[in-house]
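Of the protein chains in this complex, one is absent; all others appear in place.
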Amino acid sequence: MTTMLIGIFLLSLLVVTAFAIVRATELFSAVMLSGIFSLLMALNFFILDAADVALTEAAVGGGVATVLLLAALKLTPPAEAPSRGLSGLSVVVVAVTTLLMIYASFGQPSLGDPDAPAHGHVASWYIEHTPELIDIPNTVTAVLGSYRAYDTLGEAFVVLTAGIGVMFLLGGGRGKPFSRLQTGTAEGLSQHLIPKVVARILIPFILLFALFIQFHGEYSPGGGFQAGALFVAAMILFTLVRGERRALAVITPRALLLMSAGGAFLYGLVGLAGIATGGQFLEYNTLASDPIAGQHLGIILIEFGVGVTVTGVLLSIFHAFIARD
Amino acid sequence: MNLAEHLPALQVALPLLTAPLVILLRAGFLAWFSAFLASLFSFALSVQLTIAVLQGGTLEYWIGGWEPPYGISMVVDGFSALVLLLITGASTLALAGGRLSLRRDIDNRRAPMFYGAWLIAVAGLCGIAVAGDAFNVFVFMEISSLATYILVAAGRDRRALSAVFKYIMIGTIGATFYLIGVGFIYMMTGTLNFADMAVRLEDDMDTRPIVIAAGFITIGLALKAAIFPLHIWLPRAYTYAPDAVTVFMAACSTKVALYILMRFNYEVFHGNLLGHSELFTAFVIPLALTGILVASAIAMFQGNLKKVLAFSSIAQIGYITLAAGLTSEAGLMAALLHMFNHALAKGGLFLCAMAFVFTAGSSALSQLQGIGRRMPWTMAAFVVAAMSLIGVPGTAGFISKWYLIVAVMEWNTWGPALVAAIVISSLMAVVYLGRFIELAYFGEPPAGNAGLLEVSIPLRCLIWATALLNIGFGLFPQLPLALATDGTARLLGGLY
Amino acid sequence: MSLVLDLLSGLLIVVGALFVLSGGIGALRMPDFYTRVHGSSLTDSLGPVLILVGLMLEAGASLVSVKLAAILLFLMITSPTASYALCHAALQSGLKPRATKLNTSSPASGEEQKLQ
Amino acid sequence: MILLVGAVAILVTMALALTRAVLGPSVYDRVLAVNMFGTKTVLLIAITAFAMDRTDFLDLALAYALINFIGVMAVLWFVHESDLRERRKRGEEPGGSQQ
Partner (left out) sequence: MEILGLFNYWAFAVLLMVGLYALISKQNLVKKIMGLTIFQSAVFLFFITTSKLEGGTAPILQAGKDWTIFSNPLPQVLILTAIVVGISVTALALAVVVRINEEYGTIEDDEILAKDREA
């Protein structure tokens, strides 16, 4: 009950924030408000028992998305042109949709209803059988990495596609390097002493933490994507305080491209290995002599692949944006 | 290890896994060549799959060895095979024919990224065609959409960018609506597998959440499929995309959204459809008819060849929805056949358009005056494909129009009126295509461009091969008929 | 012993919560940007310390306490740095503190200049 | 019970910070609000993790503490870069921003 009330309070704040984002005319303010929006969203996920999702939302919404929006904002006009008030047609469209959905909500199972159909059937099967079939504590990782590994393969390739798109449009990749390194402006905040020192202390810890999230994902919230996003966050911090030139000397553009492509490819290879060892596509049981060991091996490998791809792609995207003048 | 039983997985995995290798390449030609090879092999896999389906019936594949609904399954029947053939065939055709055109549109340094995106688009579309799981469809829809955005954004005109932005927004709304619908169904059934959903929905078909879910899914997919009046992204995206990309997209991308829409409405919601088929028909048919007539009318007044063809595509999508909306066996047959035949005709037309643009440097009708005399071979192929689109007897288009008219006639008393509308819109097609053909043969070429200037012989062969396919499938329509019969039987399996 | 710990932990958490709350009120009610930073950053350093130490007392000597200590450490490092960075950015972009003297004729002259 | 008091205080503070973010008036007030909000999120997660008896989720709080900092640094970087751009546009020497 208490949790539900806290949830309702947070949701109300969320709605207020959403209205504020839409109303804000300065884009910078809107970005800041969407930072708050993402934090609130993550808190709601946490309250609703979705720890993995909350971690992802934090890494994506609070970290990567904010930085990307800021980087894009640097290249575009800072404020929205004055609008001509509410547009009638769209108000009608959205109002009708909302009413429809509120109408539908009365036939829906109430929050936490144990008799809701969604909790039976497939979901309870996962909870029941994961310990014997896959034997890892984090059921979310088990579903993500094994039962629905094909979706996760798709996810890795969605990320790769976004990276390809941004590099295609803004530069990056083998043929077309990030453009700004020749000019003298790629120094970041290296003149600011305090942030520089603090960042120097923090970065190793963030990297360590990212590795923990990567390889501890079977036991606690986390996994390849979250680890990749944290790793990227650390590298973004490095880039911000030390400048792009140094950052790209640490992980070269070529390495970034290799990571983007290699991680996704590794995932696919694990899938094909399933076929090669006599199983189905993305079947891990046959990867090792013991099915459980095979499952563990498969999940670790694909999580690693996802982590590498996400790191490579998000960093490439980040560099592609900030290298544009 | 028997590779034949893994065909559905390989169909997706082959183009998908080639893509990361392609983006590592340095040179444009090599990237094109590997993309072409991967596309060709995918086509070969589709042919294999088609043969397997025709011989052994529906294939089912459990990914990861997990039994559905706990794991994700792939299902390949006649309908999927037909769509797979379209996707891989169109991709191979567009890559083969578009090599020079693409080399001009995409600068060499960015080419590996472009062809990587192309392969991912192919893989995404194939992934949808073989999917047996509702959420998996969402993932692969987003893969293919993201890749398609990149392909469209590669257009040389800056208007490609504004067109692609609109496309991204509408495409994402569509995908998200679809996701909401899937969420509602999941909430009420606890499953994501199509077949399992259908079984579990029997009981509470008429509950509010399910009706709303059907609405969201239909609108979302209609946005993706550019069904009138949700087509606004399509004309500009088709017009400003690189010409070869248009060939690929026009032949298959909207078809895949239609495919999944029909899957949903007939297989998952069949219980609902059974109770409300009149309501459904009464809702779909007027929309489809308006779409056909309005889009054809707009096409008659366009000043740009690619735009004419784009609006014609919207009208043709109207035919398919019209046929599917009849909720009869004949109607579905006609819809499936028309999907195939329209892809053939439109692919051919856009291929010719690509050749014209390559020579004339623009797709504006004013620049294409007299192009028929300068490029007689290509123009003749264009005329053949145009006849197929109009539905002249002896071409593939005739077969599906015939099935459509038969289906409409047996529908109810309004049949003749619908037939009249179909005939009128076909006449409109004669006008908008005839207008260009007349101008191409009899128009005065722009100053200084009078000489004979054909495209290369291999491209001419390819264009003519497509044109001949239009005639070939018109005279010997056994293959599409067999696939459509199988697909229809499965779609209707739950209905009657 | 355990009762003392519980009481102490509860006290720390409540006092910390009060500090956090006062910081929030400060951020809302203070007259200009720099005073608001002042209010919120000071309480943002003290409040979390009290709350997290309170939680540590509740958890006892375990891995949980180590994690809490790590969080505490990071907050102690990052929070002041963030405040510094923020003020620096504001100053750099030309946001002036409202430093009005009593005898200045127009007290609102420095109010919230936005140069962004 | 004690935890509930803490949680309520933090929630109220969040609402206050949100009000500040909505009111502005300057963009930096909003950044300040985001920063405050981030710290409160860390605390709220720590407290609810105890309340729900899931102390293994303190990892999340740790992640938030780290990510939040990067957000503020990105803002500083944004202002710095925009400043450089302005200067370059006006034809001044870059790099003279440090007092």
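What to note about this one:
So that you can tell them apart, the chains are marked A, B, C and D in the order they are listed, and the count of residues begins at 1 in each.
Note that in this section a residue touches a chain if its C-beta (ideal position, glycine included) is under 8 Å from a C-beta of that chain, and two chains touch if they have at least 3 such contacts.
Here the structure is a predicted model, which is why all the values come from computation and not from measurement.
For the chain that is not shown, the touched chains among those present are A, B, D, taking the whole complex. Within the set B:L3, B:M169, B:L279 or B:C461, the residue that contacts the chain not displayed is B:M169.
Listed residues A:I36, A:L133 or A:V159: the one in touch with the omitted chain is A:V159. On the side of chain D, touch with the chain left out of the figure occurs at residues 52-54, 56-57.
Although one chain is hidden here, its contacts on chain A can still be listed: residues 4, 7-8, 11-12, 14-15, 18-19, 21-22, 27, 30-31, 34, 37-38, 41, 44-45, 48-53, 56-57, 60, 64-65, 68-69, 72-73, 75-77, 80-81, 83, 86-87, 90-91, 93-95, 97-98, 101-102, 104-106, 108-114, 116, 118-119, 122-123, 126-127, 131, 137-140, 142-144, 148, 151-152, 154-155, 158-159, 161-162, 165-166, 169-170, 219-221, 225, 317, 320-321, 324.
Contacts to the hidden chain, counted on chain B, fall at residues 135, 138-139, 142, 146, 149-150, 153, 158-159, 161-162, 164-165, 168-169, 172-173, 176, 179-180, 183, 186-187, 192.
Quick note on the criterion: only the chains that are shown with their structure count from here on.
Our note on geometry: chain B versus chain C, Cα centroid distance of 58 Å, whole angstroms.
One inter-chain figure worth recording: chain C and chain D are separated by 11 Å, centre to centre, where each centre is the mean of the chain's CA atoms.
Distance from the chain A centre to the chain C centre is 29 Å, each centre being the mean of its Cα atoms. Shown for chain B are the residues that touch two or more other chains, of which there are none. The set of chain C residues that touch two or more partner chains comprises 74, 78, 81, 85, 88, 116.
Of all possible chain pairs, those that touch are A-B, A-C, A-D, C-D. Residue ranges of chain A in contact with chain B, taken from their complex: 100-101, 103-104, 106-109, 116-123, 125-126, 146-151, 153-155, 157-158, 160-162, 164-165, 167-169, 173-176, 257-258, 260-262, 264-265, 268-269, 271-272, 274-276, 278-285. Partner chain C is touched in their complex by these residues of chain A: 26, 28, 78, 192, 194-195, 198, 201-202, 205. Interface of chain D with chain A (complex): residues 4, 7, 11, 14-15, 17-18, 21-22, 24, 27, 30-31, 33-34, 37-38, 41, 44-45, 48, 51-52, 54, 56-57, 59-60, 62-64, 66-71, 73-78, 80-82, 84-85, 88, 94-95, 97-98.
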